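Submitted below is the structure of interest, expressed as structure tokens.
Complex shown without one protein chain; remaining protein chains in place.
== chain A ==
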Amino acid sequence: MSDALRPITSWYESTARQRIAGLLDRGSFTEYIGPEQREMSPHLDLFDLPKQFDDGIVIGEGQLEGQRVYAAAQEGRFMGGAFGEVHGAKLIGLIRAARKHKRDVLISFDTGGVRLQEANAGEVSIAEIIRAILLARADGVRVIGLLGGRAGCYGGGGLIANCCSSLVISEQGRLSVSGPEVIETNHGVEEFDSKDRAFVWRTMGGKHRYLIGAVDAFVEDDIAAFRAAARTALAKQARFDLALVQAEQQRLATRLQRLGSLTDSLQIWKALGVEAPESISSLPTEAFLAASQTVRECADEAR
């Protein structure tokens, strides 16, 4: 390799493996069911589609500042990071192990949702992952979601993320259920212009999600920043009980009442009390955090 190449520090630019490597203590990661085991999708051959030796997800254990954790990272560059049978099973197993061993889990989401070619298996795995997360959390395990990948976090991935104890997002990160193209296809371009990228990000992107309290931390698009935020999230009290869920339900009901009639994020930001909503999208991280700190909604951990 040439010396002129500086290492990439962007989370968005990195692969799943680069994210894991930068997130955890150097050299501490041990992969489970790695690519050498060639545990590949049993379905893609039917469609004459290329497979990947790790089915688009890396799972294993490692340490963060010496604390033992489990970690998973989806690879958005393989089939949009979509959940297939093997992909899903690897994540289910990891979270079940986390519950058994009372160890916290970090998940780097980078997914368009369920893989259409193995939709039934994918949908079942979404449900199983949600079940596994909620059981683990009820037993005191923290599940931290990291959102800053190229594919965003959509479909079933969005549902899973919203069951996590804590979410960290960057400006590039997107979190939603239906993706822009899906909404446009079903409801027309007047409802949602998927090609207007500034609109997409203003509606589903990191800054908006942070302002309305859908996520807990907003960080620079930088691996070290994600690592620091993950560490902070791991230090929080792990709580998951009925009172928490009810409080979050109440918050969401109030939010719907207060903001439900607004049609654009700019109006929502204004209603939240942001002084100059139109400037939000262009603010660098520090300035954005300063502008949003006093006005943003905060999620209860029930999410």
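By our rule, a residue touches a chain if its C-beta (ideal position, glycine included) is under 8 Å from a C-beta of that chain, and two chains touch if they have at least 3 such contacts; residues count from 1.
Heads up, the rule we're going with is that contacts and distances are computed from a predicted model.
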Protein that the absent chain corresponds to, by UniProt name, given "Acetylxylan esterase", "Multicomponent Na+:H+ antiporter subunit G", "ABC transporter ATP-binding protein" or "Malonate decarboxylase subunit alpha": "Malonate decarboxylase subunit alpha"
Touching residue (missing chain; options A:R197, A:K236 or A:R258): A:R197
Hidden-chain contact residue, picked from the options A:I8, A:L46, A:A253 or A:A276: A:I8
Residue among A:Q63, A:T232 or A:S281 that touches the chain left out of view: A:S281
Chain A residues that touch the omitted chain in the full complex: 1-2, 4-8, 10, 12-13, 150, 171-172, 195-201, 205, 207, 281-282
